[in-house]
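Once you've had a glance at the structure underneath, I'll fire off some questions.
Other chains dropped; remaining ones untouched in position.
Naming follows writing order (A, B and C), and every chain is counted from residue 1.
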Amino acid sequence: MAILYNRILLTGAAGNLGKELRPFLRERCNKLRLSSRRPIDLEGDNEELAVLDLADFEKVLEATKDVDAIVHMGGTSKEDTWNNVLQGNIVGMYNLFEASRQNKVKRIIWGSSVHAIGYHKRTDVLEPDCVTKPDSLYGVSKVFGEGLAQYYFDKFKVESVSIRIGSSFPKVADWRMLSTWLSFDDLRHLVERSLIVPKVDHTIIFGCSNNDQSFWDNSKVGYMGYKPRDNAEDQRPYLEENVKKPPHDDTAITYQGGSFVVAGHFEDK
Amino acid sequence: MAILYNRILLTGAAGNLGKELRPFLRERCNKLRLSSRRPIDLEGDNEELAVLDLADFEKVLEATKDVDAIVHMGGTSKEDTWNNVLQGNIVGMYNLFEASRQNKVKRIIWGSSVHAIGYHKRTDVLEPDCVTKPDSLYGVSKVFGEGLAQYYFDKFKVESVSIRIGSSFPKVADWRMLSTWLSFDDLRHLVERSLIVPKVDHTIIFGCSNNDQSFWDNSKVGYMGYKPRDNAEDQRPYLEENVKKPPHDDTAITYQGGSFVVAGHFEDK
Amino acid sequence: MAILYNRILLTGAAGNLGKELRPFLRERCNKLRLSSRRPIDLEGDNEELAVLDLADFEKVLEATKDVDAIVHMGGTSKEDTWNNVLQGNIVGMYNLFEASRQNKVKRIIWGSSVHAIGYHKRTDVLEPDCVTKPDSLYGVSKVFGEGLAQYYFDKFKVESVSIRIGSSFPKVADWRMLSTWLSFDDLRHLVERSLIVPKVDHTIIFGCSNNDQSFWDNSKVGYMGYKPRDNAEDQRPYLEENVKKPPHDDTAITYQGGSFVVAGHFEDK
């Protein structure tokens, strides 16, 4: 396995996706720094720990010192109160990019989301440069993040890849995931491509597997060399047996964001 | 095999494509109603018959009662006199959609045609939302049908899929079919996808196999999950041995509609 | 005033738009043939009459003899029963184009309609090659007509201009017309341009005045030289004083087709 960068920082290392990426990244760098809000056990010789809240700039600045590339899976990963979205995904993103600029980090790969474009209809096949249509405050924070990433590349040459993650779970768990599923293997492959490609500037790419029923088209970012191998369709039999099909006039079916679209405002709950 | 709809109506059940789809559809519904202008023998327990002329609204209204989805392969399938085109493909289409509205049929899959866009050059790769350029009165009736289908979805939420069928035959029979061939297996697969996908609104999709030499691009309707497996190119040796190659300056080669383009007006014959 | 064609046929000569075009056309040809379902009085030396129903092919064939160009304003001009739409706008259109082919008429200018694209939202600025989205059976008949016109040009070189007329009335009569109004002067100007331009092939052009608030963009057919001079906005004060503003959440405001969009099926009335 080739070493791609000397030191990689993985944020959200204790989260679902962080856990999937951790052993994989460990093999592609000399030192993997893990950041998390709570302490976690180190597993390998080349791991090191940075306990921090992304909203704390000084801590982030320290954690990005001597880092060559960042895989950022931290922050809030679903709709939340405005304040949590603000601190985790807006202030946190700023802190990460600004600290990277100061510490001369070369490249940041981070998890944007389908929810940045969730109000597009599922019958509209999207390309990465489509107009954003967030379906939640969480989604708006991803629009902010993509804008910030573009800015830090244009002005400061901090390269980045915004992966609009669909649904990254061990298995296809509901009918919508036939379109949006991103297997963990394909996630790892996409992160590897994002690290390995010689130039990415700021690239937005859809993160889904090679699903028959996908409504995303990555051909305009073909230079990324992302070739997913899994296909949610293979798990249709599981759904047929175990998961109730939503009715055809369910609003969640009309839009790409699914249930986020029909959810009321978080604080209304 | 999953049951997709309780009752499906198959029109043109005695036609070439109807015959190919019939056993296949029988396995995907509880009751398959067959419509035809002449009586046909029933083959399975779950078949039922509706003898009718599509131009007769009352009969169509009756035949669509308690139907959940329609696979419409009836009507005139090639250039004909204006009157036959009018009755079979214009009046017939109206009757089918209007009866479906009244009977609350959920979805209609029907055979539109390459001849709705036959005057595009073969060197112009088309996407489904291209400008229509019919090559015959038959083709004009398909333009009408696609417009009608769009209307019934926009106003009445009757969903539909307009399949622009290229050349659906058992084998590649002439040189043009290297581009336009739709194998029966791929036709069945496409009809299944049209029935199974959660939302189709009104979708136009090109109906051809995975032919190397295709001039159609379905990527904008990728959400349909249509993944054809056959390839006309595999039958090139048969053509080389058995079918005379047309000269390069043959008009039929210039346009996607082939011989329909060069044919004079039907009634001139 | 230059003579543009020797003999022009004006259909629908007794209709609202026919009456506006009649004296104007009289000055641009040596002989103006008027067609109408009922007899009308001739007004000038160079007028001649053809009483006919467009659904009667033999009569149409006769009426198009020795004709050089046609301005076709006949047929049904709003939503109607299916049968009336079928006879007036589908059979009638076929008869007119087929007779023109047989009689070697050079060019046909005819009234298509906003209702061929009425289900587009008013916030979507359209170009003439947009996808059709009819809002009524009437609108579907216009989609048929545009397809037919394209076909007769591609195969038989009968040139034509499909004018998608917005709202052609003496004055701006409701709030939607701030976008869709086509003054009679601009209608005449557009018909003149359609007759005078050296090549039109089959051209689709939006028929509206130079309204500030227009949702149509004719720049792709700039070669037509259509430069409307009137502006519906000038009549806003009249509306403010005399016409109740519809509420912002009125469906008719959302779509370009206005009330046609919200109207139920004609036969449901």
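Convention: a contact is a pair of C-beta atoms (placed from the backbone, for glycine too) under 8 Å apart; a residue touches a chain by one contact, two chains touch by 3 or more.
Only a predicted model underlies this, so the values are computations on that prediction, with no experimental measurement involved.
Enquirer: Which total copy number does the whole complex reach if 3 copies are given here?
Expert: Whole-complex copy count, per this file: 6.
One rule holds in what follows: only the chains that are shown with their structure count from here on.
Enquirer: Drawing the touching chains as a network, do you get a line, a ring, a star, a complete graph or other?
Expert: Chain contacts: open path, no cycle.
Enquirer: What's the call on chain B versus chain C, same or different interface residues, using the half cut on shared numbers?
Expert: Same: when the shared numbers are divided by all numbers used, the fraction is over half.
Enquirer: When you take the mean of every protein CA atom shown, which chain's own CA mean is nearest to it?
Expert: B
Enquirer: Starting from the Cα centroid of chain C, hunt down the chain whose centroid lies farthest away.
Expert: A
Enquirer: Give me the two chains with the most inter-chain contact pairs.
Expert: Comparing chain pairs, contacts are most numerous for B-C.
Enquirer: Let me have the rounded angstrom distance from the C-alpha centre of chain A over to the C-alpha centre of chain C, please.
Expert: Going by mean C-alpha positions, chain A sits 52 Å from chain C.
Enquirer: Between chain A and chain B, what is the separation of their C-alpha centroids in Å?
Expert: The computed centroid separation for chain A versus chain B comes out at 41 Å.
Enquirer: In whole angstrom, what separates the CA-based centres of chain B and chain C?
Expert: 32
Enquirer: Please output the residues of chain B touching chain A within their complex, sorted ascending.
Expert: On the chain B side, the touching residues are 2, 106, 157, 159, 197-201, 203, 219-225, 227.
Enquirer: What residues of chain B sit close enough to touch chain C in their complex?
Expert: 82, 86, 90-91, 94, 98, 101, 116, 119, 129, 131-137, 139-140, 143-144, 147-148, 150-151, 154-156, 261, 265
Enquirer: Residue numbers of chain A touching chain B in their complex, please.
Expert: That would be residues 121-123, 125, 175, 178-179, 211-217, 219, 233, 240, 245-246, 248-249, 253-254 of chain A.
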